[in-house]
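Please see the structure below; I have some questions.
Every protein chain except one is present and positioned as in the full complex.
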Amino acid sequence: MNLTLNIWRQANATAAGAMHRYELAGVSEDMSFLEMLDVLNEQLNANGEEPVAFDSDCREGICGMCGLMINGQAHGPEVTTTCQLHMRSFKDGDEITVEPWRADPFPVVKDLVVDRSAFDRMIQNGGFISANTGSAPDAHAAPVEKKLADLAFDVATCIGCGACVAACPNGSASLFLGAKITHLGSLPQGQPERDTRVVSMVGQHDAEGFGGCTNIGECAAACPKEIPLDVISRLNKDLRTAMAKGY
Amino acid sequence: MGTPDPSGTIPTNQPSVQKSDDAAGFYTLGAPLIDEKAPTGPINTRWQRRKFENRLVNPANRRKLDIIIVGTGLAGGAAAATLGEAGYNVKSFCYQDSPRRAHSIAAQGGINAAKNYKEDGDSVERLFYDTVKGGDYRSRESNVYRLAEVSANIIDQCVAQGVPFAREYGGLLDNRSFGGVQVSRTFYARGQTGQQLLIGAYQAMERQVAAGTVTQYTRHEMLEVIVADGRARGIVTRDMVTGAVETHLADVVVIASGGYGNVFFLSTNAMGSNVTAAWRAHRKGAYMANPCYTQIHPTCIPVTGDHQSKLTLMSESLRNDGRIWVPKNAEDCAKDPRDIPEEDRDYYLERIYPSFGNLVPRDIASRQAKNMCDEGRGVGPAVKEIQPDGTEQMVRRGVYLDFADAIARMGQKAVETKYGNLFDMYARITGENPYETPMRIYPAVHYVMGGLWVDYHLQTNITGLFCSGEANFSDHGANRLGASALMQGLADGYFVLPNTIREYLADGPFEKIDESHPAVVEAKAEVEERIAKFLSIQGERSADSFHKQLGQIMWEYCGMERTEEGLKTAIGLIRDLKKEFWTNLKVLGTADSLNQSLEKAGRTIDFIELGELMCIDALNRRESCGGHFRGESQTEDGEALRHDDEFAYVAAWEFGGEDANPILHKEDLIYTAIEMKQRSYK
């Protein structure tokens, strides 16, 4: 198939960017979206134009490194990551607009590459269970109710791609935050730090400049791992509990 | 030779003596290599004693000691967290935008541990025995025993961190049997065990970042190791955003940069996985051990065209219920598989290996799939294969993995419960519904057992340069068992390295060196020159196109089956490719900005050089063992044939210089706790 691509090009963090138009012929429907961009880049390189920079690593939907706004949807029209989106979701003659995640806490580094280190800092500020190596009791010392263990797993599947922020009209990272709060907060091991964790992670979230949540649900709809909105309610509940305890 | 000896002093085998010399002319024989840190005595006391013997570092001194760790996967991330907790001053580097992206995240199946929670006869000894046997007796027994020993601690540690392993209704951890092993010792978190373990290590490491003991440098690529006065004292990195070439100095350097499966271009590795950190260390003097041992995974989704950028693995558990077949007649290959009658199907694994059937080990399943396709009985779309001589041919590379019988037997619902997520993944990638038509699979490169040579302390032959995880060669021998990669990465990171590195650091802090030290200046200049060189060639071809061509050569000649003739052809082709690279590379853009073409160029040339060494290693090893199958060394039935009398050694290769032959150092593998046996799956 033949496609017209409108792609955001921006030389670096401080340069002004603009949309550029490219024609690409001979795209196979078996290609992933990123392989289609690989082909474009080969073509650009051959023509003496610098290839489009975009992030990707595992290309099997688990590392969370890739993430593009495709025709106004985070990771494109399917519920999956950009790397697992295949060209069979498009048709011959389509015009596709490709933009980077847009959020001020995710500044553009170049073209379609953004800096998501704000997520790392949110994890640094409490997104863990303090358990020094070697200090752990036997793994069977504390049984965990299966329902809770399953819940913890379901929300721990978050890949930190940032699609929730990209899709949210408020630029909020509440889904990412809620997923971590729920993961750690539903396990017995996570209880001792539960109150301080939620307060410090929320504090970091706000300090990074993410917006507030208005519960409209665009994040959950864009999440390639289908993390539900429940986690934001749990986040709010944990904060409320912490507030009642004076944290 | 004798039976295993509890005192650990009487060997069960003699040192091997190599008679063949296929690689004559391609290498120089160096002095034999001895692991001076190898422990002795009863095998089950070796690690305990070593931990005691290794000196301690005074807590007050630890913050004065700087540790550089390259890579943030299970091996690197866990080590950074643990050493940070201990109070050392850790600098952690990764090329991704966050440590959480490291490719350990993609491991699906699980992690082995000798917990014996199922009371099914598992033990440290059995895990040790299975691992040495699985590695075809090409690993060190002391290392493997240690791995089995600390495996149980890993599970405890991960559970304490909040890793959500699968649990039973009673709230206790669930286990499954994995990869044909007869005990259930694999802990798992649905099909995303690697992700959960990595996030656990990542969170532990981020906690140390907040505590100030770990500094993390993301989007930084290590491009050189700094060796000053005989010790590794730092690295040179490129900040991939600003292009700044920086030097980082420390008392010790750890390379935990993962495997080099991407030398084949197409593999299940991440796009960015590369050999550069290890290869730069190799060029600085670190030995590269057993580079030819490559694990090829039989159940991957086949290639669809020459645009393909990577291959996706589907869990091997599919072989428990799926039946593998190809049409008996080549003319049926283009037909809809559902129209091929039962009598025209060849369930070749069940036919050739009646007792193991579809559950034969990975390498056998892989090689037989290749054989079927080479015979012209492959299925799926025919893809263009450019022969190294330049001619093109169209080959169908795929075999059917059919669940029709399983669906009839268990019902679609049960199949869905068991394999639903894998079927969904397959459907998403191929656009086909596996409940209706058989899946197509083909082998793909998955893991490399080779890597930087290390001693029992995980130290390379360069003093102060350590190497852990898949990047080193140490624990899996010629083949790795399923669910053992995660075990090794975390064992190295959480428990082994922190206990061995202290023995080295007890002599520190070492005399401070600064940016003006000649070794630092020289290393930095080398990096800058190289980058400038890539940009100055201004030829016609992208780095990716060289990488793809290298991959084709490697896959054809150094893939599932290797022969003397093929390997010699490959070496010639790789040398030509290397020449062309340095004259016809085209990298646009600048050095002082994010430039992904430039990054690829550096990685590609390192892969090209590694590819040549892999072929030489494969050429020298005229035996079939684990992930290395030499066409010349097989039984009459086409089974792998080991030659313990000739090759029971670790091949540690020293860099011989630019365009000079590499130097082979052999480290004999001597067993006391186990006896070597030839495997049979008939």
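Each chain carries a letter (A and B) given by its place in the written order, and its residues are counted from 1.
The rule is short, and it goes like this: a contact is a pair of C-beta atoms (placed from the backbone, for glycine too) under 8 Å apart; a residue touches a chain by one contact, two chains touch by 3 or more.
Definition applied: contacts and distances are computed from a predicted model.
> Tell me the UniProt name of the left-out chain, picking from "Urease accessory protein UreG", "NADH-quinone oxidoreductase subunit H", "3-oxoacyl-[acyl-carrier protein] reductase" or "Succinate dehydrogenase".
Spelling it out: the chain absent from the display is recorded in UniProt as "Succinate dehydrogenase".
> Touch as defined at the start, partner being the missing chain; which of A:A131, A:V202 or A:I227 qualifies?
Going through A:A131, A:V202 or A:I227 one by one, A:V202 is the residue touching the chain not shown.
> Thinking of the whole complex, not just what is shown, which of A:N71, A:S89 or A:N132 touches the missing chain?
Of the candidates A:N71, A:S89 or A:N132, A:N71 is in touch with the missing chain.
> For the chain that's not shown, point to the residue among A:S28, A:N41 or A:N125 touching it.
With A:S28, A:N41 or A:N125 as choices, the missing chain is touched by A:N125.
> Would you write out the residues of subunit A that touch the absent chain, in ascending order?
Here the touching residues of subunit A are 6, 8, 19, 69, 71-73, 97, 99, 102-105, 109, 115, 117, 121, 124-125, 167, 169-172, 198-200, 202-207, 209-222, 228-230, 232-240, 242-243, 247.
One rule holds for everything that comes next: only the chains that are shown with their structure count from here on.
> With chain centres defined as C-alpha means, what is the inter-centre distance between subunit A and subunit B in Å?
Whole-Å distance between the two chain centres: 28.
> Please give the residue numbers of subunit B that touch subunit A in the complex, ascending.
Spelled out, the residues of subunit B in touch with subunit A are 78, 81-82, 85, 96-103, 105-106, 115, 117, 153, 155-162, 164-173, 189-190, 192, 194-196, 199, 202-204, 206-207, 209-210, 216, 218, 241, 268, 270-272, 304-305, 307-310, 312-313, 381, 425, 428-431, 494-495, 498, 542, 544-545, 586, 588-589, 593-597.
> For subunit A, which residues are in contact with subunit B within the complex?
Per the stated touch rule, the residues are 11-12, 28-32, 34-36, 38-39, 42, 45-46, 48-51, 53, 55-65, 78, 80, 84, 86, 88, 109-110, 113, 115-117, 119-120, 123-125, 127-140, 143-146, 149-150, 152-153, 156-157, 159-160, 183-184, 187, 189-190.
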